[in-house]
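The structure under discussion appears below in the form of structure tokens.
The complex appears here without one of its protein chains, the remainder shown in place.
We just call them A and B in the order they show up, numbering each chain from 1.
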Amino acid sequence: MSDRPAMLRRIRRALAVPGSAHVVREVGTSRPVEAVRASLLPGGASEAERIARFSERCRELKADFLLLDEVSRLPAALAALVEREGFRRIATHRSELTDAACRDLPASVLDTNGGYDKHELERADAGITACDALVAQTGSVLVSSRSAGGRGISVLPPHHVVLARREQLVPDLFAAFELIQRRYASDFPSMLSLITGPSRTGDIERVLVLGAHGPKRLTILCA
Amino acid sequence: MQITLFVPCFVDSFAPRVAESMVRVFERLGHDVRFAEAAVCCGQPAFNAGYWDEAQSVAERTLRELASAEAVVVGSGSCATMLKRFYPRLFAGTSGAEAAQDLAARSFEFAEFLVNELGVSELGARFPAKVTVHDGCHALRELGLKRPMRELLSHVKDLTLVEMAEAETCCGFGGTFSAKFPTISRAMGEQKLGSARETGADYVVSCDSSCLLHLKSLGARDGAALGSVHLAEVLASR
Partner (left out) sequence: MTSAKSEFQERSARVAPDLEHRARMTRQLRLYSTQRAAREGAYGDFQAARRAAGETKWQALMALDRHLLEFSEKLEARGAKVHWAADGAEARAIVLDVLSKRQAKLVVKSKAMTAEEIGLAEALAERGIEVVESDLGEFIMQLRKEPPYHIVFPAMHLSRDEVGELFHAELAAERTDDPEALTMIARRVLRQKYVAADAGITGANFAVAETGMISITENEGNARLGAALPSCMITLVGIEKVLPKLEDLALFLPLLATAGAGQLLTGYNTLYAGPRAPGESDGPEEYHVVLLDNGRSELLADPELRDALRCIRCGACLNVCPVFRNVGGHTYGTTYPGPIGAVLTPSLRQQDGFEHLPDASSLCGACSETCPVGIDLHHHLLEHRRRRAVTDPSPLWHAVFRAYAFVCARPALYERLISFARFGTRLLRWAARIGVAQAARLASERELPEPAALTFRERWRRR
């Protein structure tokens, strides 16, 4: 059931109609990326600026951001978090950071690699994932279905914990999309998501409520 | 400078003091003021309703009457917009196109003319009252004018200016809109009056008599005393 050839024909015929004199626009060359980039919000020229910006955005979004001195501190920081929050069941996946950090946690672990039972994931207290990048400009976490344990793990459990390296902090969205193109070239994961703060809604009287459907809490441990 | 006043029909018949005030202001500055008597209307009512043939016939007359004017000044943001922005559109592709472009270039809204063309902001005016400003939509969005009116008011002696919330929101007149959708028009006007009253101002000032007349007619029913006055009347006061 496909109208493809007919639709394309209709579109081509439509485009052949010249626009009104006072509506026609220049459709020549695009503006240079740098000019567009400069018209948006800054990301931060140095690592220190980017960290400060990312941290400030997390505060505004009510996401927790913990900056650690080195990667070796991640497992301890995560263990402390697990205890503080009282996680009994966690979900995670195989990756360099999660393997090291989730090895000896005092909680039962659901590994999503290779598939999992939806109901088990639904019962998890937290989803612990790696990420593709952190974005300073917006305070976002970039995850993908390949790098971060699938689609469900970062959105079904009520608390999403992200493990990241500070080298993963990129200045802005342009950098994030560049990274995606570079890293995945034409072999894209089926899902890529920019997560900006915990799940939220303002649908009732514009009152901000966190945890509408996705996680109520988002914690980023960055080393 | 020779200044020709184009006085829109509703100012002529319902708010002649506005035009009189403009004359006083310009004559005090030492300019020669003319009046384009035979130009009755700019054609906007018909234009806005989509009846461009009728609008064009009215506009043609106005074009002819204003053909030799050095500078045309209009005491209405919406009529000034008609001359400056919509005449070129209306006459595009017709024999009047060039004349329309020509007129557009020498037509000005009142506040714009004083501040931007004559470079004058201090007129020796005195208006002892608290006022708030309503930005008429045409002057604001079609002509990009927000500063000139405020610049002029800032130099008026004993006048206190208080900005209202949502000064840029439409008053709800919209020409035939108020006749076709009176309840919506009224609701919009009430909101504007509410914003104006919240400032505690004695007067709402605007560059558009049509907005002011609309607000006045709504305000009168509610009884509360909020005066409405055109910028020209304020500037002519001593």
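In this text, a contact is a pair of C-beta atoms (placed from the backbone, for glycine too) under 8 Å apart; a residue touches a chain by one contact, two chains touch by 3 or more.
These numbers come from a predicted model, not from an experiment.
The omitted chain makes contact with just one of the residues B:58, B:111 or B:205: B:58. Taking the whole complex into account, subunit A touches the unshown chain at residues 1-4, 6-8, 10-15, 17-20, 23, 25-27, 30-31, 33, 35-42, 57, 93, 112-116, 118-119, 122, 138-140, 145-146, 149-153, 155-156, 172-174, 176-178, 180-181, 188-207, 209, 211-215.
Within subunit B, the residues in touch with the undisplayed chain are 7, 9, 11-17, 19-20, 23, 35, 37-38, 40-41, 43, 45-46, 48-52, 54-55, 57-58, 61, 137, 141-142, 165-166, 168-170, 172-178, 180-188, 191, 213, 216-218, 220-221.
The rule is simple: only the chains that are shown with their structure count from here on.
Residues 89, 92 of subunit B touch subunit A in their complex. Across the interface of their complex, subunit B is touched by residues 21-22 of subunit A.
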